[in-house]
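Note that one protein chain of the assembly has been removed; the remaining protein chains are unaltered in position.
On to chain A.
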């Protein structure tokens, strides 16, 4: 509506200008305009009447003035607009709708499946909606309106700075800043669509509804995904609510256990919940040791980020995550070039760094899992970039490429995935003995205050401003960092953030799980530092897409821009490998679902928890369900019914069918046990983890 009004205004101005400058000629132009309009309307009687009326001014051309024609134009526009709207609403609804492919729900209903186990959905990072409950004057009129997700992101465009301010948390505490309350949108609407038409959970919900699910046995465990997990309990009682909801659903659905379906970061959130609920108060929920065994049938993790994602590293380090931070896509390219001096990136980075939850996604397990300077579990992975740009390739070439992958061809420079961040291409390729070692002792911070005068040149404050130019260069000097040294690096460049966040998250591997220190909540979301609960009948599924190149490690450079407030590092997107190499645009790719590498998603199910291990003392059964990515074959399919990418997989029919079967009572063996396309088993074997 607004756009039409603006359009109308333009017309008005245009014709007014013509009227004054060209005088009498403008009359003709306007007439032509009018006639065009008439064509549109010619069908109806209304226009005829107007025509009759219009003849009068023609007889007296002196009185036909510019104002009149303007009025007519406006009138015509209004009528056409109104007519179009009217026609639109008159059309039978079925005509306008794209016929939908019948999902698996219909078929399974015919097979006789009905709702049995209540289902709990746990959304991931970014996809959940956030709404405003209390704000500063600049956010006037946005009370209980969505700031994030759900509706349109119009507010972000209208008042970007205001929005960034409201979405940020307090830098010291990681909780609400003074005078601002932004809360998660509760209920299914919280995360069914991320933006209009961009489904997240909607397809799954719709299919579940087909076999009888509804509000009483389907629950969305919405939580504020910006907070650290324990803080969602401290501030919003989100964990207590989830516990109470699960207990209620368990009882009111005839003592049927719950099937939990977490997605992305929701997976580690739910892991945290499982520990929390059995821990005695005040730190935990006091459900007692049997709680999970009693209430939970299966945990069906979709796109699980169990061991973190490398993307989180680049996001924290230089706000350059490819799409974990959707914000970047939202901020149009204009801002990148700093024409407006808005320092978008710095602001986004500052905001993202106040979100504790991103730290929860940093790679866990250090070099043991992610590889060291010279080796990595994925060694020998073959990359195929044509798949990444699948929109361009036709179906046939894509098939060829797929078979190519199967055949496999030799690649000259093997990717050193273990070096998560390397400065300059040489640092990423050279053998470790030729590199200066990254000694963590170097990172003892030397006088931070020497550059304090920098504060005068901009408002967007990041912790980089407190670093001296010298130490910035020290960090970069031809070095490579592995997952272990990476943490030191982050502690060095962003000490405050890490201090805050590391009170809530830990990224190591436990030596001895019985050590009482592991009772602290900061370990609960790390599968390598917690035991699974004692629930031998429970099942854990790892369901994720494969076959999409996924960010795995980065080549960085010092940013040429020496201006005082810019981020000093950026991904060196000039670095490319040869054809078939996994290096492209400064990023090494590995197999995964576009966000989470297979290693992170599948390792726990493939090895860490398989059978009775020290992480899984009661021997909970684990199943790996991989879904090979196939881009949508036609426009009709929308985002694809066989997609394997991180969010689109929620519309993958095979995955939905698996979930529905389990919800209707099937066990992991009944739906077919493991289903593996990737090299995850081989990779796991290479990882030397004490079980």
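By definition in this document, a contact is a pair of C-beta atoms (placed from the backbone, for glycine too) under 8 Å apart; a residue touches a chain by one contact, two chains touch by 3 or more; residues count from 1.
The rule we apply is simple: contacts and distances are computed from a predicted model.
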| item | value |
| --- | --- |
| Protein name, per the UniProt record, of whichever chain is missing from view ("GTP-binding protein RAB5", "phospholipid:diacylglycerol acyltransferase", "Proteasome subunit beta" or "Polynucleotide 5'-hydroxyl-kinase GRC3") | "phospholipid:diacylglycerol acyltransferase" |
| Selected from A:65, A:170, A:216 or A:469 as touching the chain missing from the view | A:216 |
| Hidden partner chain, touching residue among A:186, A:495 or A:585 | A:186 |
| Residue of A:161, A:251, A:477 or A:691 in touch with the missing chain, whole complex considered | A:251 |
| Sole residue of A:205, A:528 or A:599 that reaches the chain not shown, by the stated touch rule | A:205 |
| Hidden partner chain, residues of chain A it touches | 1-2, 5, 89, 93-94, 97, 133-134, 141, 143-144, 181, 183-184, 186-189, 192, 205-206, 209-210, 212, 214-216, 236-237, 240-241, 244-245, 247-248, 251-252 |
